[in-house]
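Only a single protein chain was left out; the remaining protein chains are all shown in position.
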């Protein structure tokens, strides 16, 4: 049993971590902080938690340093560029840190991070040993890591949809198209013109076409898997619903394949993965079937007369796309069952 | 043909006025202002208007004084407490003003306004001659007015639902219950925690129970209609949709009546009203059938063994509840056909 | 550890039972049937369940008799009027039955059932010993029962909102107003004009005004609690969202009370209840905070100058309003912890 801490517990990712960790069988205590609501009780900010703290926390939102002090593992759910210093402290004190911002998503490639996030690193050393926390890509490294960079939500859906093909060199790499769609929780807790119900309800559109920050991360993962540069065209869209991401991914096959062949390959590749479900041929992935869960459902389609592969992957952006995957990483870090605390059955509706 | 001006053209009520006035057959020119977007073009703020200004305006958002100068009638769609000075200027210059805030909703009763809106009046004189712009209650006064206080959205739905009964003294006045529900556009263009899609989508709740500012306005109208004080219990709820208000109104009958009797009375009372549709017995009012239009649909129900009247009224909060009713008032002020510019057929879905 | 059976496992209530029972610590085996999908696998009907059957069932949908045979407790999630015969068999075989239709919601009052549901009883004997399964009203009887009638969704929300006041005779009983609103899952899995997204999305309205079948059940519960007849005016509305019920309940106080007094009374009354949360004064119940959970949140409001009590209660119609409450009843029947299997933390969004 460990103590887990959440720095930034009142953002959407933070409170989703609270939801999962409070029922986690290996977490004995929770320590919480929030800049916006320091000194208040999380139950007053999120009354869904009323009566459910289960003795793991009194709900009081303290400061970040106290969280680090109290915890065996620290989750940082903060704006980009802030987690570094907590990582440094954790390393020093022999604690683990799982960051849910972009800070540790590019390993030691400061240049790319800086180009897309506009910030330099203050603690370059902590990046040297950090590990990108996509278990399906880096499980063994994760187990031995101290600092984990939890992947972006779109990135998780996109990467998992093409990993087996890239690993085997079966698709062309000059133009992989990721047409992705996300629910509005992806915009976070801060109210903006974008997430005003009257603006995004009953409406649908792409945004940040050709310039979304998840593009370089997807390209990085795909290139890593392919062993050579992959050109990624990534277009996110906003769906008038709360949770869920669909990535519809198009890639040209190096040579024609049947759906059955591709499906067999995916089934084999993911057969031991606890959170990737390769759907039977003829089925199509939907956000509906993964809502509230840590699953990534993928469905295989071969189109254009056998020349083009079309993959559909579905995740809950707040779970496998954020808090759930972070808990999965925690489980790997501490040797817990990989599914501990994230084995909820998704509701049918 | 007149020139109409809108001060505050980029708020939701303002741009809904633009939508209606740009197609209004008696409006030759439109003059627009916005504090937030002064100097910009409304087409860049609201691209739905692209190519549709029809020579009535170049779309440029100027300052408020220029709008007053250019216009025969000025619509003020501003936060509460600001319209007064424009009203004073309009009166001085012989122009008409229709205010869509609460400033002129209480006639000369500064005390009530101050109690609920926390502001005193700077130009008491302009209030003396103002008229409350609910045509079904004050049509003759409106025609001769210079300054109109356009009613609140909830207030319009609630008042129209009970007017005929109150006017005839047929319901008890010690506790009229108005259980009302509104779409999220009622919260306006400013993004807040309340209208963040992730908060209000897939959720339903009352708000401001017992203390919403429309309560005194409803009570005032009902008391005016009844000729004696009416106690109103008003509870607003937020619906996860954009437009539309339902008021479900409960009143104890002075003596038992049948639904047929009440229906006959409503049909008679509203028979000449162009925008009130008394639905056939057996039908129930729904926001769906009035969306985008200036109609108020009312349905009559008698329950509790004939002891209790239950009325349901439906409006589009942005049209009959705001911009459409303001145009209706303009039509009355200038002797245009009352339905001019607001006779759109609501879509079925 | 017991075996639980679900007759009608592919309706919305049925599959919600599957979701809860599959993670229930005291349920070793699940037995499922479905008339519509007999012979198929529930995973193909509800792919959210893929990989999650946990050895409790192979997912095969058999026939009802086999379910009865295999189970210690049978849940019937069927159209009204069908559960009787399974209840008779269960009684005979010494098994427990929890029915989620209306068949056992009126104890031995066949007349009322017949008046509202249009059917007579074929097995009157099974009704004699049945118990109405609202734990907050009948916990002790439930523990000893064999056949349980699980309450209606609206009924649960409405009854819990007023129970403490009725029990103490503090509100007038000539006209209790229950203005209730439900998400669309309440209309079930069968597609109809009512639940077509294009009809009910972006729309809000009451339905079945003065004639909804939950009215007599609410009246029955309230009268039972009050010890005398209570007249109930019940109006359901359909909310454009999936899950959740709000009941806004108005009752005239016998004598003026403060909100503090009422709140103290509710807090005392419900202090030992695991699933009723009396919110702090100043808070308002919302569906958002109970979604996916078995909680009923209630908030207390005193309005109309102290003369009128306004209660707001919120439940998830599929959990406390159906499947969750049924599991709560199962827990009572078998002496399990009352919260076993239904202690999920509701997500914040």
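Letters A, B and C mark the chains as written, and numbering starts fresh at 1 in each.
The working rule: a contact is a pair of C-beta atoms (placed from the backbone, for glycine too) under 8 Å apart; a residue touches a chain by one contact, two chains touch by 3 or more.
Predicted, not measured: the structure shown is a model, and the values here were computed from it.
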Contact with the hidden chain (one of C:135, C:201 or C:292): C:201
Hidden-chain contact residue, picked from the options A:1, A:205 or A:272: A:205
Footprint left on chain A by the chain that the document does not show: 174-175, 177, 179, 181, 183, 198-199, 201-207, 209-210, 231, 233, 235, 237, 239-244, 246, 248, 250, 252, 284-288, 291, 299, 301-305, 307-308, 310, 312, 314, 349
Interface residues of chain B (partner: the chain not displayed): 12, 15-16, 19, 22-23, 46-52, 185, 202, 242-243, 277, 279, 283, 288-293, 297, 318, 344-349
For chain C, the residues touching the chain missing from this view: 12, 184-185, 187, 189, 191-193, 195-198, 200-202, 240-242
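By definition in this document, only the chains that are shown with their structure count from here on.
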Farthest chain relative to chain C (centres taken as mean CA coordinates): B
Chain centre separation in whole Å, for chain C relative to chain A (CA means): 36
Interchain centroid distance [CA atoms averaged], chain B/chain C, Å: 39
Where chain B touches two or more other chains at once, by residue number: 198, 201-202, 240-242
